[in-house]
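One protein chain omitted, others in place.
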Amino acid sequence: MSETPGGLELQNLTMNFGSVRAIDGIDLTLPEGKFVCLLGPSGCGKTTLLRLIAGLQNPSSGDIIFNGKSMTGVPSHKRDFGMVFQSLALFPHLNIAQNIAYSLRIRGQSAAEMKARVEELLEMVHLPGVGDRRITQLSGGQRQRVAIARALAIHPRLFLLDEPLSALDAKLREAMQVELRQLQRSLGITTIVVTHDQREAMTMADHVVIMKDGKVQQYGPPLEIYRKPATAFVADFIGASNLMPCAVTDSAAVELYGRKIVTTDLSDTLRPGQEAMLSVRPEDIHILSDVERETNSLSATVTFIRDLGAQVEIMLQHGEQHLIATMTPKDKPDVAVGDVVCVEIPAEACRVFPA
Amino acid sequence: MSAMEDSASGAARGFSLKLLPPVYASVMLGLFFLIPLGIMLAVSFFHRVEGAFYEPAFELTNYARFLDAFFIRILGFSIGLSIAAAVIAVLIAFPFTYSLTRARRGTQIFALVFLLAVLSLSEVIIGFSWSTLLSRTAGVSNLFVALGLFERSAAYYPSLPALLLGLVYLSFPYTVLVLYPALSRLDPELSEAARMMGASPVRTFFTVVVPVMKRTIISTIILAFVFTLGAYILPQTLGKPPHWTLSVHITDQAIFEANLPFAAAMAILLLLVSLVMVAITLLVGKEDAVGGKA
Partner (left out) sequence: MKAIRVVFMIAVFCFMSAPILVVAGVSVNEKKRLLFPPKGFTLDWYGELFAQSAWFNALQNSVLIALFASALAVSVALPVALYLWQRNSVFGRLLFSIGLAPFMLPPVITALGLLIFWVSVGGSGHMAATVISHGVFLVTLPLVTISLGLESINRQLVEAARTMGADEKTVFFTVIRPLITPYIVSGFAFAFVLSLNEYIIAYMVAGFTVETLPIKIFNSLRYGYTPVMAAVAVIFALVSVVVFGLVARYGDLPRLLGAAAKDAK
């Protein structure tokens, strides 16, 4: 390896395109050797952030520190990073071996060295012996592997991928997610992947960065983000959520459509009387056919039942409020469309955010 | 009932009316483009009659006359000059267009409007403008004198370099506009990938942009070559009589020598050269498309 892979620190990073602020003062430290996903809706700035790290664009202000050194003024071709592009960007005028050896040739390696390394890389991505084929002779998944091999040829200090799997069909994409994760783990290289697919992020990442409007909404391990979303946006974006407007009544309860909901999640920043947003995961909602409880329940009408075989989704409505509950088939309650049921909202399943 | 009848007869009428516009267009193109070329081909075999244009015949004298060393030299000179101008124009236009497609949209529009304006300028006006710029009394040499580079101003035309300069100027906007679509559709991630792998901007340009665009460059040179081959005014205004190209001689024979059959024969030869060249670009382009699909 040319150097040990290192950690990355973003300091008050800002990027303006004209009057649009694509990246808005991001401070973030990404640990060494980890797999990090930048996740967010389109236009949230995740690709711009990756391009700033790659040096393909220069930030308007702020700094990027890699391995303790500022990257400001270091052009992309001198950073020794590897990158896989959304379009893959495989060179159509070169064959597969020449594509993979491109960065080695630039670094003046001998023909024998290059040949050995290319074979090693093709072996690594399970494509042995295809070196002298044209790019156009490969399938989408194979091209994907070549792009990954090419980016890793120089043992890069940082491995960047911009929506690398978006061109693949669903099945292949899932398989490549697992493969990419295993590859990263075996190489131990610090890796940053941009994606808009939360399932992809949950599959691969050690840490997920949730972005919106150029800002970081939440940063942490994927399960922690799923269980404890920091904002209503994150709750809604990661997995499905039932978001309901409510009002804080005291330090342990909120009022929801006139009903008292006890919760274990109220933070100090929320004062009694304040408007808030209650979030409950669909799998945490219980549907009871018996009478209403005193607290933590709501009456609702069943509007639709979607039975997917492996999972059942029940759509409910309380006034104007739509709710969704999911469960395994064996837990499916005996209800039909039009039934009025009691919906239980467990206290430990509630998350309350400022409105 | 009547509505049904209406729509039925409407459909019948619509069918005949529908064909009217394409028939009109075909007639116009056939009558005023293909037939004139056909007549020209016929005339190229006719017999020239002094003082009275020509009379129908079938003889190859007009083509035989072309084998004369004088006209072979003209053809050779025309082709050589056009190739030189086309190559120089593409050498400048390729990096220019590449930079242009990477510039801001406002800059691109400004440059495109400007280049379109120059492209559409009459060759007469371009010839006049360059002859002014290269003249003794109003030209750049006055600038050199003012800068103290030269003792006294001089005229730089008519001369071969002046003509070549004019032809490069003439074909440059055309070349840029031919290159523009291909270069602006070139995936910027290709260059970025090269940068990430350690290639400097210059190295990226020569190891990625130029090889990827190889076929485009070749066909652009050919198209620029055919374009300059058509230059007619510049050889007369910026060059000397020995620099007159085939286009000039065709007009000269047609208008001043009143030898339409010989002019027609030369035009047919020019047509053949151009068609072969255009066919080559189509073939080059086709290979590109096949290579992309296979």
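Which chain is which? They are A and B, in the order written, and residues in each are numbered from 1.
Here is the rule we use: contacts are C-beta pairs under 8 Å (C-beta built on N, C-alpha and C of every residue); 3 or more make two chains touch, one makes a residue touch a chain.
If you're wondering where the values come from, they're calculated on a predicted model, not measured in any experiment.
S.K.: Wait, the hidden chain, what does it touch out of the ones we have here?
M.R.: In the entire complex, chains touched by the missing one are B.
S.K.: Pick out which of B:49, B:64 or B:113 touches the chain that's been left out of the picture.
M.R.: B:113
S.K.: For the full complex, which residue in B:87, B:160, B:210 or B:278 touches the chain that was left out?
M.R.: Final answer for the missing-chain contact: B:278.
S.K.: Which parts of chain B are in contact with the chain that was left out?
M.R.: Looking at chain B, the ones touching the missing chain are residues 10-11, 14, 17-18, 21-22, 24-26, 28-29, 32-37, 39-40, 43, 53, 92, 95-96, 99-101, 103, 105, 108-109, 111-118, 120-126, 128-130, 132-133, 135, 137-140, 142, 169, 172-173, 177, 180-181, 184-185, 201-202, 223, 226-227, 229-230, 232-233, 237, 247, 250-251, 254-255, 260, 263-264, 267, 270-271, 274-275, 278.
Note that in this section only the chains that are shown with their structure count from here on.
S.K.: What whole-Å value do you get for the distance between chain A and chain B if each is reduced to the mean of its CA atoms?
M.R.: 53
S.K.: Okay, in this complex, where on chain B does chain A touch?
M.R.: Contacts found on chain B: 187, 189-190, 192-201, 203-204, 207-208, 211-212, 214, 291-294.
S.K.: Show me the residue ranges of chain A that touch chain B in the complex, using the header's touch definition.
M.R.: Chain A reaches chain B through residues 54, 56, 75-83, 85-94, 102-103, 106-107, 134, 136-137, 150-151, 153-154, 160.
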